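All protein chains but one are shown in place.
In this document, chain identifiers A, B and C correspond to the written order of the chains, with residue numbering beginning at 1 in each.
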Amino acid sequence: MLRTINKNQVLILTNIPRVPASVTSVLRGISRRHKIPLSTLKRNAQILKEFNLISYGDPSNFAGVELTELGRFISNLTVGEEPTVHGNMVQTRSGFRPLGTVIKDLRKNVLRMIAEAGSGHLGASLSAVDILAILYMIKMKHDPKNPSWKDRDRFVLSKGHVAPALYAVLSEAGYISPDRLMTLREIGSQLQGHPDMEIPGVDASTGSLGQGLSIGVGMALASKMDGSGSRTYVLLGDGELNEGQVWEAALTAAHHGLDNLTAIVDRNGYQLTGRTAEIKAMDPLADKWRSFGWEAMEADGNDPASILDALNACDLTTGKPSVIIAITTKGKGISFMEGTKYSRKTPDAQELKRALKELT
Amino acid sequence: MLRTINKNQVLILTNIPRVPASVTSVLRGISRRHKIPLSTLKRNAQILKEFNLISYGDPSNFAGVELTELGRFISNLTVGEEPTVHGNMVQTRSGFRPLGTVIKDLRKNVLRMIAEAGSGHLGASLSAVDILAILYMIKMKHDPKNPSWKDRDRFVLSKGHVAPALYAVLSEAGYISPDRLMTLREIGSQLQGHPDMEIPGVDASTGSLGQGLSIGVGMALASKMDGSGSRTYVLLGDGELNEGQVWEAALTAAHHGLDNLTAIVDRNGYQLTGRTAEIKAMDPLADKWRSFGWEAMEADGNDPASILDALNACDLTTGKPSVIIAITTKGKGISFMEGTKYSRKTPDAQELKRALKELT
Amino acid sequence: MQTKTASQLEHFGRALVDLGLIHEELVVLDPDVAASTKVTYFAERFPERFIRIGISEQDMIGVAAGLAASGKTPIACGFAMFVACRSWEQISSSVARPGLNVKIVGTHSGLSPSADGDSHQTYGDVAVMRVLPDMKLVVPADAPEAVEALKAIVDTPGPAYLRLARGETPVAYAEGCEFTLGRANVLREGSDASVIANGVMVPMALEAAGRLAGEGISVRVLDMHTVKPLDTDAIVKAAAETGAIVTAEEHSVIGGLGSAVAETLAEERPTPMERVGIMDRFGESSRSYTALMAKMGLTSDAIEEAVREAMKRRK
Partner (left out) sequence: MQTKTASQLEHFGRALVDLGLIHEELVVLDPDVAASTKVTYFAERFPERFIRIGISEQDMIGVAAGLAASGKTPIACGFAMFVACRSWEQISSSVARPGLNVKIVGTHSGLSPSADGDSHQTYGDVAVMRVLPDMKLVVPADAPEAVEALKAIVDTPGPAYLRLARGETPVAYAEGCEFTLGRANVLREGSDASVIANGVMVPMALEAAGRLAGEGISVRVLDMHTVKPLDTDAIVKAAAETGAIVTAEEHSVIGGLGSAVAETLAEERPTPMERVGIMDRFGESSRSYTALMAKMGLTSDAIEEAVREAMKRRK
């Protein structure tokens, strides 16, 4: 199942000439113009073909490449969009939609859910939305039709208090029916205040900070033992890194050379009672991870392209686990919430209205 | 109470001329010949005077400096000894004795105690003896006559399984009567298998690894609050650093700028089931501490001079805690025990005899 | 019926300031939940005696141990699940074993963090703390009693655990009420059965007893605020004089007050007994705390039912 169309695939789709030309020559042209390795384009063309968006015969016999009907439909959708990650068409429960729109909708749903539930960590959910969207909409190998698929990529929301953001993404991806989202924290609802494995698509129960990376280590180890290509992603809070168990797990992952494990730190600079710099200084953060044997890199955690680039870079790391320090803004996306003040405040009707308006 | 005579003090004692000369000129001479800052020598002369080993009037009136009777006695004892740390005369329960001899006796006692008790961590105790000796015999401000003196320096044996080494040192320093040492681990004896605060001189109950640094942080914080000059020392195992709580405490200490706290890692390269490199790799170890906001330095943990230099350097660190990574050998001092094989083996009568012989 | 309510944490937070004025050695440690536990009042008044630890509850216990070993009276206050449960072995090893003067305050106990769900709901903390020798363990009924309990544990040397609820809860006591560590309060006399309760179940027990009185059933109500040391005399007396016992606690029926009373009865005076509490099951999220309490069987109705049941079994 094709979950997403990436930058390169969009380029290919929008560069298929109307006059038939061999796939190799088309790709070579794109490669030259956009400075993208030919092999990358070939791999992507192969994927587009597999999913029936383009068609071509054996490249060696110079058969022409063509858009299929589905391919033409999608390429039309992306016309006019810059081939940015935001413009990527991603598969949602309601068909292919541009990622940028999806992310806005996720923010809206997070707002609505927390307002409806009457409690929740709003600011921290908003800072993490982009990361979650990139993971579930683009990066991860998973299948909403088969949530327990053995070779899927795993995701552990170690900062479990942003369950609303996870549920919103899982719903968009097809795991949770949208009409259930507003039952968050309702008695009897499956949508617990913190992630619960009972919910299809939730890979780990969390809520007590500091435990998720260890769980991710276990999953990555199992994947190695089974020779599965499955990768594991763990999202941590920056305040959460105060917990020693995170550093225990960091040592374990490095010792076992788990290059199929990626941690992402939501570096929003705040924890529950204030700025991390004041509560417990964590800088130099990348140095900490490096000295614990990890490949460490920074990314703009509210910029999908930056997140995706960093995630792709992690795939190339061998022999050790990798961490992305994703610089984010608490309350991201809602001008009057960015910063700390609103970070745990439940929006009232007025605030909800204003916030939703900003997202249209 | 004078606990020890350091290198510089020995120099002064052995350089007091028979013909009266002003203290300033004598110290200046030593300073030039031995390249020691004059201020250091002045401070040490002051101490020697306070403890009645030398006498002199107000330096400004050029009064001559002289050895007192006690001073002469002690200076005679040190004659012929190189002014090394090993040769330092340290105060023990049985009077001033050269540190080197004391350390040998400590090793003997550790051997005897563990042989007598029939169990204990022999190799790990032997690797730590030199560090403990320097702390209790030279570096720390403490008073066996008043174990609960509020402004004493504190020591936390976080790697509590080497209690025998601690008890041996405490006995030599005057806290535990020597005839009780052999009751280690005996039912009813105060000398528990792991340190217990009931024993006078033991500042913290330990045994469960990973908790001592946090305790030390609490002590150092209290000292800061009270404006006491008291320093806190914590000895950790290198395997113990696997415990996340150590890293929690490292963050807390750095965040609070505890420059009155010094951690010492007994880097013997082994933990319980094998080499640290194989069980859980900890390198680059100094980088880890530095990235956690600590001043980090290495020392030869079985060389008293190297340990003392490092401890003295820690006194100069301001605004942050300091750690000494003390490179040691498990089983140090007993040729056929150095390494892992004997590290947890209780010596039989034959082995004990051979080991004791090596220490004479 | 309109019941008066008050916040244990609000009262606790204010009382800490009063105690801070009297006890110079009092220091407060916070694992990054100050705004929720209300130690913020203390932090504002005594910033130099307020120690930020960040989110590392285990380190916090060790730091508290070190402070206590240096003569301070540390109050280590956080969510019960993390401060009592996450750090239990540290409390056992670094605090209880050497008997250090550390006061641990677990807030958001029981089902009181109802919306957060099972990850935060804490119904094992009394069980785990009760097994530590020499630990003092208090579960106050309401806000005024929480204040007196705090004073009592600060005045009593050695380790102690104070268990508090989040949010507003019904009030059974007046401000400045009588409180003796280890001595149960008989809040209502009775002869047909006794309810031994603590925490928020105390007001419910009184409610149930009130209703049963209407039917001519005379129920004694004991507030067993101190689970350790346990007032076994009061239990045996209640058993002897009323012949039927019900325990009620916002905790698992395993290991907590119900268990402590059962142990006492079995060894001192076997008596029919029923336990009201969380029936050895997991919690769940609920926007309403009351609704969750009802779903989990923690109501005055359940106590009433249990009294009838225990009385039936009386010889």
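What we mean here is this: a residue touches a chain if its C-beta (ideal position, glycine included) is under 8 Å from a C-beta of that chain, and two chains touch if they have at least 3 such contacts.
The shown structure was predicted, so the numbers you read here are calculated from the model rather than taken from an experiment.
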item	value
Among shown chains, those touching the left-out chain	A, B, C
Selected from C:S252, C:S285 or C:S300 as touching the chain missing from the view	C:S252
Selected from A:S171, A:S205 or A:N302 as touching the chain missing from the view	A:S205
Chain not shown: contacting residue from B:I36, B:I279 or B:L359	B:I279
Listed residues B:G87, B:P144, B:G160 or B:P347, member touching the removed chain	B:G160
Option from C:G124, C:P144 or C:G199 whose C-beta touches the chain left out	C:G124
Identified contact with the non-displayed chain, of A:M182, A:A222, A:A281 or A:L359	A:A222
Residues in chain B touching the chain absent from view	117-120, 160, 185-189, 191-194, 196, 205-210, 239-240, 242-244, 271-273, 278-280
Touching residues on chain C - with respect to the absent chain	81-82, 85-89, 92-93, 97, 118-119, 123-124, 127-128, 130-133, 245, 252-255, 258-263, 265-267, 270-275, 280-282
Where the unshown chain meets chain A, residue by residue	150, 154, 156, 196-198, 203-208, 211-223, 225-226, 232, 244-245, 248-249, 251-252, 255-256
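By definition in this document, only the chains that are shown with their structure count from here on.
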item	value
Closest chain to the centre of mass proxy, which here is the mean CA position	C
Separation of chain A from chain C, taking each centre as the mean of its C-alpha atoms, in whole Å	43
For chain A paired with chain B, centre-to-centre distance based on mean C-alpha positions, whole Å	52
Where chain B touches two or more other chains at once, by residue number	244-245, 248, 251-252, 255
Touching two or more other chains - residue numbers and ranges from chain C	52-54, 56, 58-59
